[in-house]
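Starting off with a structure, shown below.
One protein chain is absent from this view; the other protein chains keep their places.
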Amino acid sequence: MITVGAAPIDAGIECAAISATGAGGIATFVGLVRADDGVATLELEHYPGATEAALAMLAARAVERWGLIDARITHRVGVMVPGDIVVFVGTAAAHRAAALEACAFLIDRLKTDAPFWKKETRGDDASWVEPRGSDDAAAARWSH
Amino acid sequence: MITVGAAPIDAGIECAAISATGAGGIATFVGLVRADDGVATLELEHYPGATEAALAMLAARAVERWGLIDARITHRVGVMVPGDIVVFVGTAAAHRAAALEACAFLIDRLKTDAPFWKKETRGDDASWVEPRGSDDAAAARWSH
Amino acid sequence: MGLELVYFAWVRERIGHGSETVHPPADVVTVAGLIDWLAAGSAVHAAAFIDRTRLRAAVDQTFVGLDASVIGAREVAIFPPVTGG
Partner (left out) sequence: MGLELVYFAWVRERIGHGSETVHPPADVVTVAGLIDWLAAGSAVHAAAFIDRTRLRAAVDQTFVGLDASVIGAREVAIFPPVTGG
């Protein structure tokens, strides 16, 4: 299931939902806003409709590639503060290797390809985040 | 935190607990009893005291190797049925790669080195599980 | 019937609004041509679109290059490179 919205994400509820598939192995990743470099707020903007479609396509690719039973992506948008959950990714498979790899694939891809734009505020300064090379490298390892 | 006990494991509670560390990235793995090959029940036996100590040492190694903020292992013992959660592993790190790798490391090691013994019942037949070569191979990739 | 334009992130901020409806002439056939036409008609758009290498686009919610066709399109989005989730 793909969800993009401004509501706070509850890690427990998300994890319980993907675990309820009853698959043998469930892998999840929870990404939170870090307070690195004095970030006060993180604002995420998305392209309503297109972003959801892009995440659904990404999830479908993971399901096919790793034979997943289910994949779940829940993404928050709007203004967040350090400690808030930005994204939840959950994968369910019969065996653990598939679930773990697919989960890592999804979060790496989400961090690069997904149609989101980030704006950080530090004190009085607000700036749009530029794409990062390290994220591209993390995503590239899945292309073989 | 290391917990080994007979109480059912709640994926939501576990995931919420490790997420509460507020680290940037949280990876979790939930292992459930599969109904493969007609398994009716899975019984896990452990060595009270020694098993907890072994898991604590494993978690400490992961914390050191990946610079984790926290690691959480919750393991069930006793008689379980398909769909029951056997194990929860959660790792918290500033960055996602560390959390994801450490989580995969912990579950691979748990599946081989951890002092547990498994007994499966299928119909009227009960048998102790033999160590599996594929699990050893999964664990060995972390030895470099 | 007009063409719906949507903007995101700093493109949206520089233009001052998230969407607008325009009626480009028939010789505007690509996203790049649309950007040129918008920039020619408005100093605000010209400033927002000044560095074309930093612009990305979607036509009817499909991500495309700036050389993609806008013929028959209902919605064109113009935005900076995505920074991921």
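We just call them A, B and C in the order they show up, numbering each chain from 1.
Convention: a contact is a pair of C-beta atoms (placed from the backbone, for glycine too) under 8 Å apart; a residue touches a chain by one contact, two chains touch by 3 or more.
Note that this is a predicted model, so its numbers are computed, not measured.
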In the full complex, displayed partners of the excluded chain: B
Among B:Ala20, B:Ala40, B:Ala94 or B:Ala114, residue touching the chain not depicted: B:Ala114
Touching residues on chain B - with respect to the absent chain: 31, 44-45, 47, 49-50, 53-54, 75, 86-87, 110-119, 128-132, 135
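Methods note: only the chains that are shown with their structure count from here on.
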Distance from chain C to chain B - Cα centre to Cα centre, in angstrom: 50
Distance from chain B to chain A - Cα centre to Cα centre, in angstrom: 24
Centroid distance [mean C-alpha coordinates] between chain C and chain A, Å: 27
Of all residues in chain A, the ones touching two or more other chains: 31, 111
